[in-house]
Every structure is written in structure tokens, then in C-alpha cells.
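Encoded as C-alpha cells, here's the structure I'll be asking about.
What you see is the complex with one protein chain gone and the rest in place.
Going in written order, the chains are labelled A, B and C, and every chain counts its residues from 1.
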Amino acid sequence: MKTIILAIVAAVLLAGAAAYLLSVNQKPAYQAFSTTGARVTPTDNLVGPNWSGDPQGRGAGHRG
Amino acid sequence: MHLLRIALAALMLGGGAAVLAQTGRDVPPAASTANPSGQNPTAASVREDQLLRELNKLQGRVSIPDGKAALLEQPQGREWRQFREGWLPWIGGIAILGMLLALFGFYFTKGRIRLDQTEESGVKILRFNAFERFMHWLTAVCFIVLALTGLNYIFGKRLLMPIIGPDAFAALSQWGKYAHNYLAWPFMLGLLLMLIVWVKDNIPNRVDVAWIRKGGGFLGDAHPSAYRFNAGQKMIFWIVVIGGLLMSATGILMLFPFSATDINGMQLTQAVHAVIGVLFIAAILAHIYIGSLGMEGAYDAMGSGEVDLAWARRHHDLWVEEQRAKTASGPQVHGARPVPAE
Amino acid sequence: MLTKRKSGEASRGKLQSFASGLASGVIDRRSFLRQSGLAVGGLAAAGSIQLGAVRKARAAGTAVSGPQVQIKKNICTHCSVGCTVTAEVVNGVWVGQEPSWDSPINRGTHCAKGAAIRELVHSERRLKYPVKLVDGQWQRVSWDQAINEIGDKLLDIRQKYGADSAYWLGSAKYTNEAAYLLRKFGAFWGTNSVDHQARICHSTTVAGVANTWGYGAQTNSYNDIRNAKTMIIMGGNPAEAHPISMQHVLSGKEINRANMIVIDPRFTRTAAHATEYVRLRSGTDIPLVWGILWHIFQNGWEDKEFIRQRVYGMEDVRKEVAKWTPDEVERVTGVPGEQLKRVAYLFSHEKPATVIWCMGATQHTVGTANVRALCILALATGNVGKPGTGANIFRGHTNVQGATDLGLDISTLPLYYGLVEGAWRHWARVWDVSYDWLQSRFDEVPAKAGRPARTRKQNMEAPGITSTRWFDGVNLPEDQVDQKANIKAMMVFGHGGNTVTRIPEAVEGVNKLELLVVADPHPTSFATMGNRKDGVYLLPICTSLEMDGSRTASNRSLQWGEQIVKPAFESKNDYEFLYLLAKKLGFAEELFKNIKVENNVPVPEDILREINRGGWSTGYCGQSPERLKAHMRNQHKFDLVTLRAPKDDPEVGGDYYGLPWPCWGKPEIRHPGTHILYNTNLHVKEGGGAFRARFGVERNGQTLLAEDSYPVGSELTDGYPEITFGILKKLGWDKDLTPDELATIQRIGGNNVDAVSWAIDLSGGIQRVCLERGVMHYGNGKARANAWNLPDPIPVHREPIYSPKPELVAKYPTRPDERQFRIPNNGFTVQKAAVDKNIARSFPIILSSGRLVEYEGGGEETRSNPWLAELQQDMFVEINPADAAERGIKDGAWVWVLGPENNAKTKVKALVTERVGKGVAWMPFHFAGWYQGEDHRSRYPAGTDPVVLGESVNTVTTYGFDPVTGMQETKVTLCQIQAA
């Protein structure tokens, strides 16, 4: 049983690491779709203040 | 329905997710000559029906950086929907319920394979070391969660949502998606480790052929000899490896959408991922059955890692001899504690 | 990151029914809402989130259409089509735009810029407060301090160098009132160097067309194009420059199954809808038009009767056209003869036919000749002065027509009076200032480099320096500039720094200036040019949407725009700034003598009334503020095709929409305006007219007056000269004048009363009397196919300065070098040098430039609008696949475009397309902020840099100016492109 527990812990840790790496690789649309010629000031209607698209949550936002 | 045919074909070939990098070819102009001067642009207009017949999707030019927006129309979206909402639930349902029924039927007809007395010598032999068990359980745990969350995409809204309601189901699915995306990585890691560690013991050889001819002992009562892994175990190994790699490849492609292929490629990737997924789940159900309920004492191999020497001599005789030859001081004995067979 | 679900009220029971409801397919939103636990109550909490100021107003009303919404109507400030903008304002914040269904011009529609115009008034990239450049850094200053320092510096420059050393670069985005005010301001300051974007837009059109048949403006209108059976769109891309005009063009094309012939070196979005596309080599417009005329004269398809009655000098044209046989035309233009024959047949048979042109015809060293050739084509086929015909000149900016009319032009005073003494005396009377005082404001010019000196009077009557060459006025050696001293101060109002050719030399000019003032909603590229450390002021001026005023659309209709919101941030409107500056410079009292000023802001209605009091020559006398506002209230009453309101309507009965000038007489006589110019099928009181008899009555034994052709209902049934008081007496009509009209004429005439013409009679009596008798007071003359006072009386083909075919330059050279507008125009020398250095081999690709629909003008304003900037984020060059393949250039890759002068280079993206032919490249001209590969974003004051920056095409464009108007040659030069 000990190895199973160990496996679960390892899985969760690795998943956490993957989550972090994946969210770091994630870009808001205003960055992904603007070229070197543009300096964009993001606005957040329709996508919520923290770009998650979730209008309620106030999670870590990519403001400005 | 050509999408499904491709999906099945890809499955048959066992080829990895067909990475179809269909670059957007320009639409063949009706009358493109070197110099358009003198032509009648109004009459030369492209027509939708003609274009769709020739190219089956309409690719153009847009001035915004998002290249995907240049795809005006891809009717394959409806075909993919037909596969995902029509075929896939049936394939999944038949595969999984079928396997469950099969196992259920087998259990109630052949019953549990009991350890007979000759296989309880009270002496243990190490079957799998700690690391092997760790990597197995790492992969297995992740697989279970991935399977459940994966099935949730297909059957969640049909079975679970009516029970717990859309809000809770949406939250669950959101969590399911995160779990699926992030636990996929430990699963792939575990898969890789298993491949590396066990591949040498899973190369099929003559002994396996004989094993299969005897139906693995199910038909007659004689126990065909086997090395560390018998043919059945080798089969499940290769199913896990090939299926796992296919799932990983298509999974990564889907996790980074449009990085390697266009939208039709993504549709196909999802189709392959889903079909192989349900079949993979079916296969693993059998593995879980035989490794736990189906055969008494089998769980210990992966539970504590030690099995009874007599059981081992019966089921994996050639493996025991190898072990004895390797360790001149006789079989690995861990402590003199006799462990009662559960 | 757990997404927080609804707060606990999602009861299981309600959700249960939701799922089953879903299974049954369509459910309406109300039930979806109820079943899924998103009951209205649960959402009130979501509404409590604090958001930006704009939405706070929106939060005030539950919806935009709540009771507090005020509707304000103004006119789009971008192009000259004149679309009405309907704004929804809540608590002084502009929260939404609605389609302006009532306007007969745009009927609810907009283009990309019009639909995004709300962003301009609260754009966070606006210049928010005055700034001053202090040792290389932008420093915030107050308005008072800025005006004080600028005023002192101007007075200092005036004292040291003279009035001509301050250049007043006005704007085509001005309202009519502001444009008139700036021209008057320039006159009171004492210089004729007051110009604006018309110089680089249709200056050649105004000169060429005015010298053909009287007025240099669109003869018909966008709506009238719906009547056309054939339309030639030559050197114009209305699909990108005037999108709403395409609503009328395409509707007309559909309703009449009309022929839409597009002649352009580039296969534009307009050409995509043509029924015949003609691709010619850039700069060969005249050979092409003569090629068409060759077929018309060859087959006798011309309208002989029309030519006999109303055209002078067509036989000279026949001689020139005879030279242009189909194979010579093909050799020069690249267009096969057979195709031009088809075009000639359609244009001369399937009538009414109209000619539409834009910058493609005007921005050449032969611009004036180009437009005259087009007019002659229309005249030869009788396609002028009737519905569906005429020269539909699509003007560029929102009020380039009005600003041109009201004098922002170095060669005239408001309303085309010119700079002769009679014009100055007319305006002195209207402005109620003494002519001598005005004369005293001008410099005396000493003799220089062999040129005789000029008295104040002579200098007062000499045109200034064109806006296309302001930096030559700064850079050239002192003795080459024919005024007291070089230009030392640039006062830039609403004008981009990147729309004039030869930017490297403009940068040098900016460095040499002693004072640069930019009064604009945005800093413009002027703020980034050169490496100045001081002497630059940026003053925030609000857009025309934030102030009242009228603007003249391309079809000569005037529309009144009401203020939508107060000027944003610390910006002031043009009237207030000009008032404050005039006060500082000491002539505010004279300038605003009969214009009411309320707490520093002159009242626009008063300015328009002064324009009405002086606007007799061009018919700007009938458009009173009250009548214009009545039109804006009753837009829905005007017909879609005739633009006319029903006769019996109390407020706007019988008027054409916007009282298109000329609108004769005083507002009281309610002249309806003139929808179609030179239309002899209507009574002059109904908007009829004839060609102006402004070139005399007779020449070389031939009459210049119309022959048995006259406006319907005219008492004079033949050609007649301009009407003066003397002629009125000869006709015995002077008894119709009222006593005070007579008194005014006598006061004006002084000892030569008979010479008082219809244009300087401030009482309007002569006009009133003539109108009553069906006579057009500006005469009934012939249009001139031969304009003997212009450099090329009959338009002649001349190769562009940088021609890709050196062998043709010998046969068709440009005009010899000559001094024009106070500085030398060495076009001939430059062309010869280009041929000698074989520029065409090292710079083999023809470079043309033009419009994008998403941007406008210099682009600073539209590139600061994120909704537009997102659609065009990179400056690019269109290059033909064959040329790209030769140079290993892929679509979307970075390339260098190299220009033949100043070894200029620009780093842009390549757009590989067949839109341009082999050996041709095209670039938009709206970008700025990058310069020869360097990104100058940091040079803008903090936070005012536009969203999108890029290289300016005019960095690589070259020398070349039209002899008549100084127009630049941005439509054709040479370049080399190489992968970056």
C-alpha cells in the first residue's frame, strides 16, 4: 500500500508541476494576436477582469 | 462519414495520430491569367458550391494575426460531431459494457482461480521490486483518473448531469478537465518507465506460443511454462505501451491545439484519442480483473511485491530457475516471517 | 484555480428539470434561466463589480436605451462621404452608436472607421494635456503658459524674419468655421502660406476642373451615381477610401445593370466588383484617356451637338488625340487597343455615364493635366450636367471640400476669390477692416538673386509655399526662397507628418525650425521626427465630434454636427485655441469683430453667418445655421436619388439635402442648393446652371459663350457673360433691385459702380434679380477643352520623374525646370539625372502608395483606435509573386524597401499577392513611428503612442511636383525590395 500512496503523491506533484508549466505557457489573446508593430492595452469586457473568462473569480490576473 | 473511416483505418494501422498538416492551399482561381486586365471580375466570381466540391473547405485571407480565422468554412465540423455524438458513445458503450459483461460472465462461470495447496510453501520470492511497483501504480492511478475524466467527456452529460445537475456537473467537468490535462503527464512518465524497465521481459518467444496453444491453462488444467511474464501478460504490456503511446501522442497534440496540424487534423486526433481511449479502458478492465479478483494471490505481486515460491514455480517456472541461477545462495528470502496467503 | 460556483442556491430539484428540459431540444431562455439556478436574484451580486468610468455610466441605466439616453447627431470625421453619426450619450459619456437610418447619404451604414468612431473621444492614447519639449523630454505645461510662450516666439520670429516665416498648416478635418477662421487668421497675421491636406489630395483637381468649366468640385453626388448606366472609376479605390459610396455605386450597378469599368494599376477591392478591369502602368493616365478618345473620334461616337453648343477648343484635342494610336497607347500604358475600344463604346453609347477619380489621377507631376483629360472625355461624350453623368470627384477627408472652399489654400482667399486686389477689398469689406491695414500686415520682400523686390501689396497678392514643400522652404539656401526669410516656425493643426513625400528631408527641416507647434488630438509623427531637444509644443485639440460646426461633404452638401460630448481631457476646440492665440498676437478684436465670443469660445453659428455674408462667389451665402440645422432634423424627408425634399414641406420644402453649394442669394430667398452642377434642364431657382463664363467672351475669333444652350426658363436664350451691375442696367433689370440693394452696390462700386459683379455685391441683389429671371449670374459659357493659361493647354503625356522606361522619357519628358510658389521646381533636372544614373535598373520596381480602409490620412488617430489597429498591425508592401520569388521573399517575411533618393530604406512586411502586377509594388501611407528600421515609440509623450506603429512609405517616395499646384508624386516612383 505504501508504494500506492507514494505513487499518488508523486502523481499529484507531477500534475501540479505540469499545471504550473502549462499556465505559464498560456498567453492572453491580446498578446497572442498582436505583432511587433502593436502595443496593446488590454480591456476585459466579455472575458472577466482576470482573463479567465470567469466573471466572478478574482484570481491572479494578467492585468496590463 | 469519411471521418470515421479514416479514424478506424488509423486504428487498424496502429499508426500514430495521422498528423495531417493540411496547409491552407489557395482556392484554384476560376480564370487566373498572368494579367487580369480585360477580364470581367463580376462574372468570374468564385461560387461556394463549386469550391466546396473541389476543396471541401474554404480557405482565404484575413488581415488579423489569427491564421485560423482565415478558414471560412469547414463542413467537416458536422461530420466530426456526427462521429462524436453518434458513433463514439456506442463504440465506448459496447467496448466497456461488453468487457464488463464478459468479465462478469467469466467470473460467474469459471469463478476465481484458487491457489491450490501445492502453491503455498510459505516461502516468498520477490516478483517486483519497489521501483517497479511504484511506476506501475503511478501509471495505474493516473490511468484511473484519466479514464474517468475521459469518459466524463462522452458520458458525463448523458449519465451524470441528470443526476447532479448542470452546475455541479460543470464544476466537476472543469475539475475533470484540469485533472485530465495535468495527470496526463505523470501517466506518460509512468508509461515510459514501464516501457524501459519491462520491455526486455516482454519480447514474445516460443514459450509464449506454446502458452497460447494451451489457452494459458484455462482450457486444460496443465500449467504451461512461462518466463517472468507469460503471453497474456506480454499482450497486456504491449496493449498498454502501444495504446499509451497513441494516447500520449494524440493527447499532446490536443493539449497544444493547432501547433502541428489544422482543424481537420485536430478532429481526427480527437477521434483517434477517443476510440483508442475507450478500447484501452476496456483492456485495462480485464487486466484489473485478472490482477485482483480473477486470480487469487496475483495482487500480491504488485501489492507487496513478493509471491509464494510454489505459486511462482507453478506459473512462472522458467523465471524461478533464472532467478535461482542468478543468485547462487538460493531464492531471495526476506525475513523468515511466513506470510499467510490472503 | 477553483472557479467559484453560484452561491449555494442551486437546489437539486430545479436542476433536475433542467436536464430533462434540455433533452427536449429548444427551450426559451426564461426557462433555461430558471432551471439552471441562474435566477435573476442570483445575478444581482455579479453586477456589483466596479468597472471603468465608461461602464459606470452604463451601469447607471439598466440598459443603453434607458430614459437618460440623449441622442446627438454629428458627422463622421474621417472621409468626405459625410456619414451621419448617431451617438447615445448618458451622463455626458458617449456609450453607444446607433445606425443613422434617416441620413440619405449613409442610410444607417458605416465603414470600419465610422463604426468605431466612438473610441476617438475617450481613447486613452489621446494627447491629454499640453506638453513642451525641454532638453529632449516632454514636460507638461498649462495652456496659458503654452500660448504665452508660443505667442512670444511667433512675435519674435515675425520681428526678426517677417510674417512669411511662420507657416500655418491647417487641417481638412477642420469644420468650415474653423477653416475659414484660420484663413482669416493667416490674412491678419500677414501671410498667404496657409495650406491643408487638399494640397496632397485634389489640389490638381480643383485647378484642372475649375479651369475647364468653372468650379473645381464633384459635379454630381454619390446618390446620383445610382442613375449612371456606365461608370469609369480611374485612379480611385472607393471600396477602401469611400466605402459608403460603394453602397450607391453597387446599387446603381445592380439596378441599371450598369457597366462598372475600373482602371487602376492595382487589382483593388473596387476592381473585384468591376464588369471590366483595365490594368495600366502607373503614371500613364493621359495616354489611356486619349486612347479611349481616339476610338471615340475614329468612329464619330462623340456628342457633336453638345460640343458645338457648350465646348470650346475640342479640335485642338482632336489633333493631340490623333497621335495616340492603339499601338502607341499599348506601348506606353500596356493596355491592348481592343480593350479600350470596348470602354470607348460603352462610355459613349450606354449613357448617362460618369467618370469617378481620386488620388490615382491627381497625385502626379501631371495631375492637373490628368484631370483635365478626364473632363474632356466627359465633355466629348456630353456626359456633364445631367443626372448620372459628370465628374464625380471623391474627395478625401471629412471637410477637405469645405476647407478648400473656405480658403485653406496658399493661392486664394476664402471661396476662390483669389489673391487679386479686388478679392482683398471684398473680404476687407466683409471683415469690416481696412484694406490698407491688411496690406500693412504683409512683409516687404527685398530683391534677391536677381529677382526684383516685392512691395507689401505685391507680396499680399503672391501665393505662399505649398505644404508639399514646407521643408524646402526651411532647408533651401536663403536666396533661393522668394520671400523675406526662410520658414522658421511651423504651426501644424490636425495634419500628419508622414503624408508628404521625401520624409528624410522633412526630418532635416524639423531639425532646423525654431518653433514647431502641433495642435492635434494626437501627438502625430511630427513629435517623433528629427532629434530636436526643445522648441516643440504639442497642444491637445478635440475632434470635431466634441464641438459644434458644419462640414462640407464631397458632394458639396453642408451638414451641421452638434457637440456629442465635451472636449476630452484638457483638450480645447479649434475656435478657442485660435481666439486665445489671436488675443496673444494682438489682433483678436479685428478678427472677431462681428463674431460673438462666449468665455473665450467663438460661437460657430456666428462664424458661419459671416461666411454667408461673404460667400457670394461660390454660393456659400444661402446656407444659414438655421437652415442647416433644419436639414439635420428632417434628414428622412430627402429623396434617396434626387436628394430633394418634397416641395410642400414647411421646413425644408424643395431643398436639396445639405443645400449643396452653390446655394445662391441670401438665406431668406431659400435657394434649394445645386445637386447637379451645370444642369441646363432645370430652372436656376431649382438648382439649374450652366458652364461659367469666367475666361472672357471671345478668343481667337471663337465665342466662349454657350451657343443656343441655356438653363430652362431663362429670359436670355443664348450664351451670356458674367452679370455685373452695368449689364443689369443695359438689360433694364436694375429697376428690380430694392433701394438698399442699390445703395449697397453703389457703396461697393464707389466711382466704378458698373463693375460691381454678382460676386462682390454684398446685398445679393444682382443674384436675386438674375435668379428671378432664370439667368445664371456667373454667365453661360463654354467649357474649355483648351485651357490656354495652364502650362499644357491641351494635356500632354509626360513620364513620371522616376520612370521605369528611360527610353520613353526622351520622347515624353517632364516640364522644364521653373520657379513655382516661391521656390525652384527642378523636376526636369531630377528626371534627367535619374535616367543618366540608370535608376530604373537598380530600382526596377514601380512603387505606388494608397489607402487602407481601416486607417485614414497619417493614421495617428486611427492607429490609436484599438478596434481598427487590430485589423492592420504591420506596415507592409504588396509584391507580385514573380518578383517575390526572384528575391526569395515569402509572404509575411520582413523586407527592406529602398528608395532612389536620400538612400532611404524602410523595413516592412511582404504581402505576396497578384493584386499588383509584375514589377509593381504598393504600400499604404498611414503608418509612422518607425523610421528606417528604428522603432521610435519611446519618442512619443508617455502613453500617447498609437497602438500600431510602422514605417512610412513617404520615407522612400521622391521628388516631383505638379507645375500648377505643387502636388507631390506619391502614386508613382521606383524602388528596390530585398529580403531583410
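Definition applied: a contact is a pair of C-beta atoms (placed from the backbone, for glycine too) under 8 Å apart; a residue touches a chain by one contact, two chains touch by 3 or more.
As a convention for this text, contacts and distances are computed from a predicted model.
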Quiz item: Looking at UniProt, which of "Biotin-independent malonate decarboxylase subunit gamma", "NADH-quinone oxidoreductase subunit M", "4Fe-4S dicluster domain-containing protein" or "Quinol oxidase subunit 2" names the chain that isn't shown?
Solution: "4Fe-4S dicluster domain-containing protein"
Quiz item: Quick one: which shown chains sit in contact with the chain that's not drawn?
Solution: A, B, C
Practice problem: Write down which of B:R114, B:K177 or B:R213 is the residue touching the left-out chain. | Solution: B:K177
Quiz item: So which of B:M99, B:L138 or B:M161 would be touching the chain we can't see?
Solution: B:M161
Quiz item: Out of B:I144, B:I212 or B:M254, which touches the unshown chain?
Solution: B:M254
Quiz prompt | Chain not shown, touching residues in subunit A | solution = 19, 22-23, 25-34, 40, 42-48, 51-55
Quiz prompt | For subunit B, the residues touching the chain missing from this view | solution = 26-27, 29-32, 36, 39-49, 51-52, 58-64, 66, 68-78, 80-81, 84-85, 152-154, 156-157, 161, 166-167, 169-170, 173-174, 177-178, 181-182, 254-257, 263, 266-267, 270
Quiz prompt | Chain not shown, touching residues in subunit C | solution = 1, 5-6, 22, 25-29, 32-33, 36, 38, 40, 43-44, 46-47, 49, 51, 54-55, 58-59, 62-65, 96-97, 99, 108-116, 118-119, 239-240, 243-244, 246-247, 250, 253-255, 257, 267, 269-270, 272-273, 277, 853-854, 866-868, 870-871, 913-915
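Note that in this section only the chains that are shown with their structure count from here on.
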Quiz item: At what distance in angstrom does the C-alpha mean of subunit C lie from that of subunit A?
Solution: 49
Quiz item: What is the distance, in whole Å, between the centres of subunit B and subunit C, each centre taken as the mean of its C-alpha atoms?
Solution: 68
Quiz item: Considering subunit A alone, which of its residues make contact with at least two other chains?
Solution: 33-35
Quiz item: In subunit B, which residues are in touch with two or more of the other chains?
Solution: 64-65
Quiz prompt | subunit A - residues contacting subunit B, complex | solution = 1, 3-4, 6-8, 10-11, 14-19, 22, 32-35
Practice problem: Within their complex, state which residues of subunit C touch subunit B. | Solution: 2-3, 5-6, 10, 12, 14-16, 18-20, 36-37, 260, 267, 271-280, 334-336, 338-339, 854, 870-873, 914, 917-918
Practice problem: Report the residues of subunit A in contact with subunit C in the complex, numbered from low to high. | Solution: 33-41, 43, 45, 49, 52, 54-57, 59-60
